[in-house]
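See below for the structure under consideration.
The complex appears here without one of its protein chains, the remainder shown in place.
A, B and C label the chains in the order they appear, each numbered from 1.
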Amino acid sequence: MIDVWVDSIIGGLLLGLVYGLAAIGLNLIWGVMKVINLSHGAFMALGMFVIYLLFTAFGIFPYFGLVIVIGLGLVLGMLTYFVALHRVIDAPELSTLLATFSVSLFIIGVGTFVFTTIPYAIDISLGSISFGNITILGTKVATGLISIAFTAILYVFLYKTRLGKAIRAVSMNRVAAELMGVNTTFILALSFGIGIALAMSAGALIATIFPFTILSGGVYELKSFVICVLGGLGSPLGALVGGIVLGMIENVVTLQIPTSYVPVIEFSILVLILLLKPSGLLGGKV
Amino acid sequence: MILKVENVTKRFGGLVALNKVSFTLEKGEILGIIGPNGAGKTTLFNVICGVYSPEEGRIIFSDVDITGLPPFKITRLGIARTHQVVKPLNDLTVKENVMVGACFGKSYMGLEDAEKIAEGVLDTVGLKERSELLAGKLNVPEKKRLELARALASQPTLLLLDEVLAGLNPLEVSKMLEVIRKIRDNGVTIMMIEHLMHAIMNVSDRIIVLDYGAKIAEGKPEEVANNPKVIEAYLGDPDLALKLLKKEG
Amino acid sequence: MITTGAASDSIHNKGYTHIFQIYTPASRYLTGALDMFKAADPNAKKVAIVYENSKFAKDVATAAKAYAEKNGFEVVLFEAYAPGTTDFSSFINKILAKKPDAIIGGGHFADGETFAKQLYEKKVDVKLVSLLVAPAVPEFAEIGDAALYVTGPSQWEPLAKYTRESAKALGIEWYGLSVEEFDKEYKEAYGYDPGYHAAGGYAAGLVLQKAIEDAGTLDTEEVKKALEKMDIMTFYGRIKFETGKYYGRQIGHEMVYLQWQKKDGKLVKEVVWPDAAKSSELVYPMTTKYGEEAKGKAKETAEEKQAQEKPKSTPGFEVALAIAGISVAYLLRRKL
Partner (left out) sequence: MKKPDISLWWITIAVIVLIVIPVVTKSPILRESVFLILLYMTLALSLNIILGYTGYVSFGHIVYYGIGGYVTFSLIYFYGINLIVAMIIGGLFAAAIAYSLGQAILKLRGAYFAIATIGVNEAVKALVNNLDAIGGAEGLYFNIKVYNAYGGAENAIWLSYYLMSALIIITLIVNWYIKKSKFGLGLMAIREDEDAAIILGVDTRKYKSLAYMLSALFPGIAGGIFFFKNGNIEPENAFHLVKSIEMIFMVMLGGFGTVTGPVLGALVYERIRGLLLINPLFKNLHIAISGVVLLLIVLFMPSGIIGYVREKIAKIRRYIE
């Protein structure tokens, strides 16, 4: 049944794009600010619930609601930067790691208080095309396209605009950028804001496909670590490629081996890549 | 003959940082190393200390081939160095910094003896009253002296000084030169990278000049000072230098 | 001690002698689903058991597999999926390749819902789906039509028709208030329908009260003896404790099986098994809901033609594609 393979590959590709989108935000923040954002998963969960509320309370169709989520993400991201990170941006890794983790604790804590940990789902359907055993879901295709679009936009923004150039300058050498007149505080806040906006919109898009709980952000956060290391730091394309490779592994390899071994493979890849080629497949220098 | 460097070549990708550098060093000698910025002086120190391993060539230190050995093994054999860009152990006290040198260098002594050595060395470099302060709190010249103290504490046979005079005022320079001579008189061989020409000229027994990774001159300070190639390396065109000297008359 | 909320069997073979379990243990969570399946379609044989790789789900699945094999079912697939799995599409493909008649298993809330949703999205041609935990939660209806006709075990449902008559029919004593009374009083006190957690808790108190009444004293040993002998029917169902190797395990209480059905356009939970507690007929096979969406018989025949064994395709095809993907991305980056 060759179509089982085709279906898995298409599924793997689309899932990979979703994973890629989830990782781009983390990749940007890690690349630019040398900060590992441990609140990435929490913000994704926040994005899921925001789009859910917009849809159920105000009836806003998720894909239009995305714009609101991006705006909210930018604001929340910059706010979080100034509250939690600005003071310790030059401190050793431990402080920034724990600062972002405390933000995650706060969001998850309040989220559990408000939404408890039962699952929610958004019941929308863009139909699906299916022939033989192959079914391709409209919502998944939409999410895939949007994540490619986001990667392209981010790519153009980073490599073709002045602001993007400033962000890349800061990522290469913050002190030098400051000497060249770049307002690094604003740039760092902006990059964190963009990273969080991407995380929340990734969460929102995922919510259109899969049911979710306040804790489902954590699963994507761990996968995003693997993807960032796999795809390489600082390059948005790296996140997408890493995501696709992971999606492939989860969907296609599992046809051969029991699916419960997937996490074993994923995390072993993480450790191996870190050891052999820390800069990842497409990444810049370490 | 304490140190022999043979055809050492070091490349970073396309850039040739050291190009077949060879020289020897006698026991108790002070060897000055000069050359324009980016000539490969610090890279030479890093290769000798094992931070980088050279693509070609060999380094023999007191009859032991130390090419490619990890830095801590080379240090234990008796080489110590100071860094051009200071590397203090910020959250340890000044005395603890120096004790690290004493504990893990050639001396490789226990904590108590290291503490005694540290007090002595701090005295020689004039940091005695600051010994309980956290290293991070010192100013730049003091950090330079801490680097020297840390290197001395390991009682090395070969001491590599990387621009230890930089940023010092004339009084501090002469005091530092005094300390260096005293170290040499205790039987320690010294290699010094400096830009202060008058200082290095009158303290060194011999001078080596590096330019674009290659050794372009070697000899007594006076010989090297008048060597046209050296002047050209520093000032570009030797005739221009003579013209300038003449115009001043 | 009378436990509620604890479904694992292992508690009862650790040698404790004073623990009595109210919940039906994990090992009998899904066995009822197989009985229901056999009753609805005696000649259907092929069952796929898939479960979340976690303690509770694995307990249930291993027991269900043993029960299935003992009762002549063919377990075509018995596989775990990693906790936290979000995309089951390739897993479903794996299941489809085995062409099961029924899929039973599941894990907790989120994965159960996701699995049900994706089974619907892929229009999986299977006659019965019975999942743990997720279907019993009211929020399951949020996945819309995907929930339709999905069944699942539950310790107790307000609709379960345990009555004095059903007790008399089985020749055992009825004790305590009726289902309606419990439902009414709970709603008055808390304002919403009781879930099975609340019912289990109340039942524990009820059983202890009965045991003390039977023993006539508060002395632990006497109450323990009364509990060992007890065999009663309550609003919560039948209560009887095991005294052998698995001392104190609940053997009287049966799981009720609910199915999401459409009552005048709204998704609603109905109890469809066991017969003693049924509030509506089981809709079987499940694929009738696709039938309702006018998917003709033609799809069935096309299926049969392709039924030959899966051709052994080399994985090279997939590796080549992955490499192509990466190189394209690399070139893209280089060119831009």
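One rule holds for everything that comes next: a contact is a pair of C-beta atoms (placed from the backbone, for glycine too) under 8 Å apart; a residue touches a chain by one contact, two chains touch by 3 or more.
All of these numbers come straight from a predicted model, not from anything done at the bench.
Colleague: The complex has one chain that is not drawn here; which of the drawn chains does it touch?
Modeller: Listed by label, the shown chains it touches are A, B, C.
Colleague: Decide which residue listed in A:110, A:126, A:145 or A:180 touches the omitted chain of the complex.
Modeller: A:110
Colleague: Taking the full complex into account, what residues of chain B touch the chain not shown?
Modeller: Touch with the absent chain occurs at residues 49, 51, 70-72, 75-76, 81, 83, 87-92, 96, 99-101, 103-106, 108, 110-111, 114, 150, 154.
Colleague: For chain C, enumerate the residues touching the unshown chain of the complex.
Modeller: Output for chain C: 10, 13-16, 53-55, 57-59, 80, 82-83.
Colleague: Go through chain A and note every residue touching the omitted chain.
Modeller: Per the touch rule, chain A residues meeting the hidden chain are 30, 34-36, 84, 87-88, 91-95, 97-99, 101-110, 112-113, 222, 225-226, 229, 258, 260-264, 267-268, 270-271, 274-275, 278, 286.
In this text, only the chains that are shown with their structure count from here on.
Colleague: Hey, how would you classify the chain contact layout here, line, ring, star, complete or other?
Modeller: If you draw each chain as a dot and join those that touch, the picture is no line, ring, star or complete graph.
Colleague: Farthest from chain A by Cα centre, which chain is it? Let me know.
Modeller: B
Colleague: Quick check: how many Å separate the C-alpha centres of chain A and chain B?
Modeller: Roughly 49 Å, centre to centre.
Colleague: Take the average of all CA coordinates in chain B, do the same for chain C, and state the distance between these two points in whole angstrom.
Modeller: Spacing between the chain centres: roughly 76 Å.
Colleague: Please report how many Å separate the Cα centroid of chain A from that of chain C, as a whole number.
Modeller: Centre separation, chain A to chain C: 34 Å.
Colleague: Where does chain B touch two or more other chains at once, residue-wise?
Modeller: Not one residue in chain B touches at least two other chains.
Colleague: Can you list the chain C residues touching chain A in their complex?
Modeller: Of all residues in chain C, those touching chain A are 53, 79-82, 84-87, 89-91, 93-94, 96-97, 109-110, 113-114, 117, 121-123, 134, 137, 139, 142-144, 146, 306, 310-311, 313, 315, 317-318, 321-322, 325-326, 329-330, 332-333, 336.
Colleague: For a test of understanding, state which residues of chain A touch chain C in their complex under the given definition.
Modeller: The contact residues of chain A facing chain C are 1-2, 4-5, 7-9, 11-13, 15, 117-121, 123, 128, 130, 132-133, 135, 137, 155, 159, 206, 210-213, 216, 218-219, 235, 237, 240-241, 244-245, 248, 250-252, 254-256, 258-263, 281-282.
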